[in-house]
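Input: one structure, supplied below.
With one protein chain removed, the remaining protein chains of the complex are shown where they sit.
Our next item is chain A:
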Amino acid sequence: MDARLRRVNKEIADCKNDKASGIKIELIDESPFHLKGIFPGPEGTPYAGGTFLVDIIIPESYPFQPVKMKFITKVYHPNVSSASGAICLDILKDAWSPVLTLKSTLISLQSLLCSPEPNDPQDAEVAKHFTTSKGSFEDTATYWTQIYAGGPGKKGVSTASSGDGKDEVAMAGLEKAHVDQFEALGFQRGKVIDVLRRLNYRGKNVTQISEDRVVEELLK
């Protein structure tokens, strides 16, 4: 049997037998080389309680070349693209070793959620949010976990959300008062959220960015 297939089959079987780690690997279609990884968000982090899905593609030269992984579940994290789910992690690139397995790589992803690395970001806007105001970042990450990964959510954020739908302000990690303030000047709410997020209008930045600067951006 083809060595790659034997190895992938064994990895899937190993993962099935190991209930303790909470990590699951499932087939997406008929091919054993296109898989879906599932792991729980790590406890004690904004991702706790969520279930995260990862798209896994096993390349031709696996395990001598790294697997291709990206998040299916939307994640608010400096090293994960908030738009595409692309992941910035050394072992998925040059630090890959053939002894690493799908399971160990998924565990690494789990630990990446525990320890973000904002100095080497995949998503620059999220990384900026993380460095300026960690508390606010965590609220947003918790909210994303709640919306996309089925997490329980936090009290503080759930009160900010306006009932049933997704709260766009909380999604962008902004303060409702700030958005209301600029919306009152006659700008569209969506545009205000967009500009404030881009300018990283959070924490101590709020005092540093003048209102004129925001209005200037809004008028562009």
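The definition used in the following text is that a contact is a pair of C-beta atoms (placed from the backbone, for glycine too) under 8 Å apart; a residue touches a chain by one contact, two chains touch by 3 or more; residues count from 1.
As a working rule, contacts and distances are computed from a predicted model.
Colleague: With one chain of the assembly withheld, which option in "RBR-type E3 ubiquitin transferase", "EIPR1-like beta-propeller domain-containing protein", "Cytosolic Fe-S cluster assembly factor NUBP1 homolog" or "RecA family profile 1 domain-containing protein" matches that chain's UniProt protein name?
Modeller: Checked against "RBR-type E3 ubiquitin transferase", "EIPR1-like beta-propeller domain-containing protein", "Cytosolic Fe-S cluster assembly factor NUBP1 homolog" or "RecA family profile 1 domain-containing protein": the hidden chain maps to "RBR-type E3 ubiquitin transferase".
Colleague: From the listed residues A:Ser108, A:Ser136, A:Gln181 or A:Asn205, report the one that touches the chain absent from this view.
Modeller: A:Ser108
Colleague: Taking the full complex into account, find the residue in A:Asn17, A:Asn119 or A:Thr207 that is in contact with the omitted chain.
Modeller: Touching the chain that is not displayed is residue A:Asn119.
Colleague: Counting contacts across the full complex, list the positions on chain A that touch the omitted chain.
Modeller: Considering the whole complex, chain A reaches the absent chain at 3, 6-7, 10, 61, 63-65, 79, 89-91, 95, 97-101, 103-104, 107-108, 111-112, 115-117, 119-120.
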